[in-house]
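Below is one structure; the comments refer to it alone.
For this view, one protein chain was removed and the others were kept in their places.
For clarity, chains are labelled A, B and C in written order, and residue numbers in each chain start from 1.
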Amino acid sequence: MRLILLLSCVDKPGLVSRISSFIYDHGGNIHSLDEHADDQEAQFFIRVEWSTLNKENSLSEIKKAFSGLANEFNAEWEIRDKEKKLRVAIFVSKYDHCLREILWRYESGDLPIDIPLIISNHPDLSSVAEQHKIPFHVFSINSDTKLEQEKNENDLLNANGIDLIVLARYMQVLSSQFVNLYKNRIINIHHSFLPAFIGGDPYKQAYDRGVKIIGATSHYVTSDLDEGPIIEQGTARISHRESRQDLVRKGRDVERLVLARGLDLHCNHRVLVSGSKTIVFA
Amino acid sequence: MRLILLLSCVDKPGLVSRISSFIYDHGGNIHSLDEHADDQEAQFFIRVEWSTLNKENSLSEIKKAFSGLANEFNAEWEIRDKEKKLRVAIFVSKYDHCLREILWRYESGDLPIDIPLIISNHPDLSSVAEQHKIPFHVFSINSDTKLEQEKNENDLLNANGIDLIVLARYMQVLSSQFVNLYKNRIINIHHSFLPAFIGGDPYKQAYDRGVKIIGATSHYVTSDLDEGPIIEQGTARISHRESRQDLVRKGRDVERLVLARGLDLHCNHRVLVSGSKTIVFA
Amino acid sequence: MRLILLLSCVDKPGLVSRISSFIYDHGGNIHSLDEHADDQEAQFFIRVEWSTLNKENSLSEIKKAFSGLANEFNAEWEIRDKEKKLRVAIFVSKYDHCLREILWRYESGDLPIDIPLIISNHPDLSSVAEQHKIPFHVFSINSDTKLEQEKNENDLLNANGIDLIVLARYMQVLSSQFVNLYKNRIINIHHSFLPAFIGGDPYKQAYDRGVKIIGATSHYVTSDLDEGPIIEQGTARISHRESRQDLVRKGRDVERLVLARGLDLHCNHRVLVSGSKTIVFA
Partner (left out) sequence: MRLILLLSCVDKPGLVSRISSFIYDHGGNIHSLDEHADDQEAQFFIRVEWSTLNKENSLSEIKKAFSGLANEFNAEWEIRDKEKKLRVAIFVSKYDHCLREILWRYESGDLPIDIPLIISNHPDLSSVAEQHKIPFHVFSINSDTKLEQEKNENDLLNANGIDLIVLARYMQVLSSQFVNLYKNRIINIHHSFLPAFIGGDPYKQAYDRGVKIIGATSHYVTSDLDEGPIIEQGTARISHRESRQDLVRKGRDVERLVLARGLDLHCNHRVLVSGSKTIVFA
């Protein structure tokens, strides 16, 4: 069994020693260990990946044993079975490029995930879902129906045991209520280099400002729009020759890769959230 | 003689033909020609570099001859002798990295400029100027003395025939009066990826926001702070491991290169300003 | 009608003037003009894109009129109708990532091409072709059958009016005879940063050498393997953490983009070949 620990707590001497000794004492061989101590905030963050040679310990037994240590550290933590894939729901609207990128990586075996369903507020991309034989659910939403439709969506997500939501250019703001149900479990792709061009139509803003580089940002969604912890960012150079439409087109390539990388990092349990920031053990 | 034309006007058929025929008729052989038609704004921009085989035409004669054509097009234009170096004044405060980068490129012959003087509001970098044997003038400035000191600076600049001012991390806002005297002739380096982190201490802002990429921007100075036409931008990846101080240090490398590239483009007459944007024929 | 001229000849004074005057005299309005004079080789290269306001001239009439000028310059040239899409055949073997990338861009309207058929030496990717409703032809090839099968392929290409062949990770060396039929009309993606790691399994070579950056190269195919004119290159950073398989996976993203960019440049008539090098008017 290959296990992954993600843990954060207040920093103090002996943490690595205690954690690595726990793993050794439970028959584990550490494959990789990443650690970060934020001196300014006096916080400790660690990711450990190890193999358990000892077949008799189940994941739940190891978690139970570890909880004693974790309580002593007053830590936030999780231990994951590396082989157990996260169950991901993709939310889309009308643009297909991010959806197609994720589906391609999913089918090629690059991403350790299952995609039991796709949710949209528009029917446009149903044929893409069909091509890939993934159930596609339309929930049309307006300001009157939002909360009710989100409740329906949540029921569907629960029924499917969804671990993570990916907003693949989903053009509909989620309510705070919904966002709070999935804290650090909704990843969005924003089509600008945040915090530049917050708000509507960032490519138009970029074009009008005359920037020489555009970008995209994948981040966890919080109730403050465009303010969630950033997981990954990417950029592309542009010139005066490029029209607004060219920016949109070039931007699509950045969006695709930045969302895919953010998703990959999360699903391989490489991201810890610390306040409004992320620790990414890439 | 190697000449460079920069011209912009309202777009219409025949402009390239008329301009290139003018050059041919005056004994010129075009070495490079860059042209951009902004369809949205119906504006035409061109840069032509050519050799005059015909020795009897002086630059002033060619300019006089060309002015007829330019008037007909109602164009903004300039013709430059490529061998005639721009005279550049560098403004600094306390940081030396951008100053040293420019001086190194200047002395190695990379930049086609002369640097007759360095101006500062602090004495700190006088020894750098001395090392390079360039006159160093201190004008200490506060809100009461700003306009008067700027007048003194301007007298000095005029006496030295300065074509261009480079703000190499000059930590003092110039008055609108001064800026207007040097329209599109003051280049600043801003230590962020504009328009992100406008205002004070962008590295602190970047650190607090948890971005994964930082940047720098070289731009012409206008009376709207941080809003001038962007010439060049650059970026560098960062991670959670980097402290605020690390961002400052990594940022210095980006600032140096982005300012040097912006300066290089301007001094080789490769930049045209169009409203709040630039056309860069790189 | 929007037309594009690509032309190269020995450099001499007056070329831009003569060409742009020709366009103006035939009712054209130049939209963009890119020109390059290679001083070392005394060669002249130009790309002009213009609109013909004058409806009565057909493309063939303009070509006929222009041929006089071109003969005088002893030029290699072509004039293309921008709206007329190139007809592209894609050759594949077993890897699908480059094929899928091209198909996605083709279907999204990004690439101005038609894809009448896909050719493979293996049946593996027939289902991808089927998904996209594009005829898929298998020509199994060994050293005995190569020349004959290539003849059959060529018949099929001719019957479909193919302008360009894209080798999207086609794992079979083409014969010189075949390559010569399609001079500068076969684009390959090489999975290394040429000329590094010429030959077999470049990712293994890169892994064994311990490089910190990998790359990919799109180039025209010549009878010298891996030596054809380079159109585009791209890179990605790697670290000691990445296994050989990780390099393959990360490399796929570079290959996809570099091939797509090379194809995009060719199909928008932005590439001129000069000996073993390319002039790319991007």
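Rule of thumb we're sticking to: contacts are C-beta pairs under 8 Å (C-beta built on N, C-alpha and C of every residue); 3 or more make two chains touch, one makes a residue touch a chain.
What you see is a predicted model, and the numbers here were worked out from it, not measured in a lab.
Visitor: Just to verify: which one of B:Lys84, B:Lys204 or B:Arg249 makes contact with the chain not shown?
Guide: Missing-chain contact among the listed residues: B:Arg249.
Visitor: For the chain not shown, which residue from C:Leu156, C:Val211 or C:Leu225 touches it across the whole complex?
Guide: Within the whole complex, the residue contacting the unshown chain is C:Val211.
Visitor: Which of A:Leu53, A:Leu147 or A:Met171 touches the chain that is not shown?
Guide: A:Leu53
Visitor: Give the residue, chosen from B:Ile62, B:Ile113, B:Leu257 or B:Leu272, that touches the chain omitted from the document.
Guide: B:Leu257
Visitor: Kindly note down the residues of chain B that lie in touch with the hidden chain.
Guide: 32, 96-97, 100, 104, 108, 110, 131, 241, 249, 253, 257
Visitor: Residues on chain C that touch the omitted chain in the whole complex?
Guide: Interface with the chain not displayed, on the chain C side: 36, 38-40, 193-197, 208-213, 215, 229-235, 239-241, 243, 274, 276-280, 282.
Visitor: In the whole complex, what residues of chain A lie against the chain that is missing from view?
Guide: Interface residues of chain A facing the absent chain: 11-17, 20-21, 23-24, 27-37, 39, 53.
Methods note: only the chains that are shown with their structure count from here on.
Visitor: Which word fits how the chains touch one another: line, ring, star, complete or other?
Guide: Shape = complete; every chain linked to every other.
Visitor: Quick check: how many Å separate the C-alpha centres of chain B and chain C?
Guide: 37
Visitor: Any chance you could list the residues of chain C touching two or more other chains?
Guide: Counting only residues that touch two or more other chains, chain C contributes 32.
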